[in-house]
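Here's the structure, in C-alpha cells; my notes come after.
Complex shown without one protein chain; remaining protein chains in place.
Each chain gets a letter, A and B, in the order it is written, and its residues are counted from 1.
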Amino acid sequence: MANNAKTISASGVEPRGPKPRPMLSPRNIMIYGTLFIVAIYYALPLYVMVVTSLKGMPEIRLGNIFAPPVEVTFEPWVKAWAEACTGLNCNGLSQGFWNSVKILIPSAALSILIASINGYALANWKFKGSEVFFTILIFGAFVPYQVIIYPIVIILRELNLFGKLGGLVMVHVIFGMPILTLLFRNYFTSLPEELFKAARVDGAGFWGIYFRIMLPMSLPIFVVALILQVTGIWNDFLFGVIYTKPDNYPMTVQLNNIVNSVQGVKEYNVNMAATMLTGIVPLIIYFASGKLFVRGIAAGAVKG
Amino acid sequence: MTSVSIQNLDLNFGSVNVLKQLNLSIEEGEFLVLLGASGCGKSTLLNCIAGLLDVSDGQIFINGKNVTWAEPSERGIGMVFQSYALYPQMTVKGNLSFGLKNARMPKQEIEARVARAAEILQIEPLLDRKPGALSGGQRQRVAIGRALVRDVDVFLFDEPLSNLDAKLRAELRVEIKRLHQKLGNTMIYVTHDQVEAMTLADRIAIMRGGLVQQLASPDEIYNRPANKYVADFIGSPAMNFFEGQIDADGKFNVGKLTIDLKNYDFADGTAKGEHWLGYRPEHVVLGEAALSMPVHVEAVADIVEPMGSDTLIWTKIEGHDFRIRTDGQQKVAAGDRLVVGMDPRFASIFDKTTEERV
Partner (left out) sequence: MAGAKQPVRILRNLNAKIAALPMIATALVIFVGCTVWTIVHSFTKSRLLPKLEFVGFDQYERLWSTRRWLISIENLAYYGIGSLVFSLTIGFLLAALLDQKIRFENTFRTIILYPFALSFIVTGLVWQWILNPEFGIQHIVRSLGFESFVFDPLYTPDIVIFGVLIAGLWQGTGFIMVIMLSGLRGIDGEIWKAARIDGIPKWKTYLFIVIPMMRPTFVTALVLISAGIIKVYDLVVAQTNGGPGIASEVPAKYVYDAMFRSQNLGQGFAASTMMLLSVLVVLIPWAYLEFGGRKNGK
C-alpha cells in the first residue's frame, strides 16, 4: 500500500500519468478470495483421491482423508491395476482399460469420419429433406437413452453384434452422431461459402472438395471432435453395461464393480487408486487440450 | 455473336420469386455490369449463370450452348469472388492450377497457363506464397488469375472490389478495365457501386426486385433513365424531383413555378396530367448565368457542404428538397439567396403512376 500512498494523497498532487490501481483493493480481495475458495473446493476431491490412493489401509483408518500420506505407497495402484476383484474375477482394472481402448479407437474414428461427412453434406450440398433429417437427428439428441436402448438390443441381436465390441462401437457411433454432426455442420457452414463455389467452378466434386479443400482447413475442429469423443466414450457407463458381456466391460463398468462389490473388506486406498486410474485418461486429455476442450463442449451448446 | 443469353429465367426460393421472367443477352466481348441495391437479385443472377444455383425455370446459353443443367466447371466461365475465396492451404500457384488439375490437363500446359496469367497480372514473385501472406490487392489479383488460367470466354465478377479500401479499389478498377481491353473476353460484373458501373461498363443492367429496370449504356442510363427508380438510383447526390402537373400547353406546374417543356425530348411527343419532373443537381446553373437559362427561380441555401472539388447546396423550391452541385470554387454560405437556373432539356419526366419515363 505504501507506494500507492503518495499518488492517492489528496495533498494537492495533480493527477498525472496512469491512474493508480492498487492490487489489494477491496474489489480484488473479494474477487480473488472467492475464486480461490471456489478453486479449492473444486480441486479438493482430486486431491483426496490422490492422497487416499497413496496411503496404506492402517493410515486411512486412523487419519483423516485430507491429510497427506505419512508413508507413500504405490501398492494400492498396483493392486487396482492387476489384482482387484470384480466378483470372482481378480484381474484388476487392466482388462477394463484395454477393453476401453479397444472400444474407443474404432468408435471415435468411425463416428468422427461419418459425422464430418454428414456435416459437410449438410453444410454445402443441401438436398431436399436434408434439413428435415438433421432436425430429427438433433431432436434425437434429447430423447432419453432409456427410450431407445431396448430396441437397439433387438437390432444388435439381429445383426449378431449383441454383447460384442462391434455392437458397442455401433452404438457409440449412433449416439455421437447428433452432436458431432452439429459440430461439423456449423463449422463447415462458417467457412466462406465462396470458397466452395470457387472449387466448384474449378471442377472439384463432392469428394474432391471434401478431401482437398475442406479437410485441410478443418484440423482444429477434428481435434475438438476427437477430444469430445474420447472423453465421452471413455466415460460411458450405460452403453457399456448394456451392450457388452463381462469379458468386454469397459473400464468404467469394471471400476464400479470393483468399488461397489459387497464382498470382502473395503480397501479404500485401492478403490481410490482404481478411480484415479479410470479418470486419468480424460484428465490428461483435458489438461493437455486446454482451450480446445472448452471449445468442444461449448460447440455442443451453440444453437444449430 | 451473342456470348451469354438468358431466357425467361425464374428463380424461386420457396414462395419468394428472386428472379422473375428475366431476359438478358450479352454480346461477345461486352462488359456488362449488373447494378442494384442489395437484395435486388444481381448476385443471384450471377450465381445462376455460373451454375452455382439451380434455376426454377428458363434457360441459360453460353456461346450458343444450353448450359442450364451443366456443372459450373463445364460452362466455360471463370469467376472472381468478393472475398477472393482463395484456398488458404494452397500456394498461389496451387490456387491457380487447382482447376486445371481437376480438368486433368497435362502438366506442361498447366505450367504454361499459370506462367502466362502470372505475367499478365504481374504476380510472378508471389507464386510460392500462401494467400495469408498476400495483401488485399494481391489476393484479388490471384483471384482474377484463377479465372484467367481457365482460358474461358466469360468472366464473372461478384463484387470483386468491395472488400478493398477506396484507393486500392480505384486502382484495381482501372486494372480490370485494362484487362478487359487486353483480353477482349465477355465480362459480367456485379456491383452496388455506381462509379464502378459507370466507369467499367459497356452496358449496365439496373436490377430491382428480380427484374431488369433498364439495360443500356452508362451514358443513356445517366441521361435518359427509363424510370424514376433508375433516375433516383444513379447519380450522386440523387436527382431532384418535383411533383406537379403538365397542362394543355405542355407546361409543367409545381406551385408557383412553371417550366415550359417545349424543348424536352418526349418519347411520344406529348404528355398531360400528374407527373414527376426530375432534375440532376449537377445540371443546375447558379449566379449570372442562371438568368439566361430557360427556367430560373430564387432559393435560399439551407446547408452548404463544401467538398473541395465541388460544393453541395441544399435548398427548398416550391416545398420540395432541392440539391445543387456546383463548382467547389463558388463561395456560398448558408442563408445566401441564390438564383437557380435550369434547362428542361436536361430534365427527366416520369408518369406519376407508372413512374415510367415519358
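Keep in mind that, in the parts below, a contact is a pair of C-beta atoms (placed from the backbone, for glycine too) under 8 Å apart; a residue touches a chain by one contact, two chains touch by 3 or more.
Please read these numbers as outputs of a predicted model, since none were measured by experiment.
Touching the chain that is not shown, out of A:I60, A:V201 or A:A225: A:I60 (per the contact rule at the top).
Among A:L54, A:L93, A:L137 or A:I213, only A:L137 touches the chain that is left out of the view.
Although one chain is not drawn, its touching partners on chain A can still be listed: residues 31-32, 34-35, 38-39, 41-46, 48-49, 52, 60-61, 64-66, 114, 117-118, 120-122, 125-127, 130, 133-134, 136-137, 139-152, 154-155, 173-174, 177, 181, 205-207, 231, 234-238, 242, 252, 255-256, 259-260, 268, 271-272, 275, 278-279, 282-283, 285-287, 290, 293-294, 297-298, 300-303.
One rule holds for everything that comes next: only the chains that are shown with their structure count from here on.
Note: centroid distance chain A to chain B, computed from Cα atoms, is 54 Å. Residues of chain A that touch chain B in their complex: 192, 194-195, 197-204, 208, 212-213, 216-217. Of all residues in chain B, those touching chain A in their complex are 47, 50-52, 71-74, 77-79, 81-89, 98-99, 102-103, 146, 150, 158.
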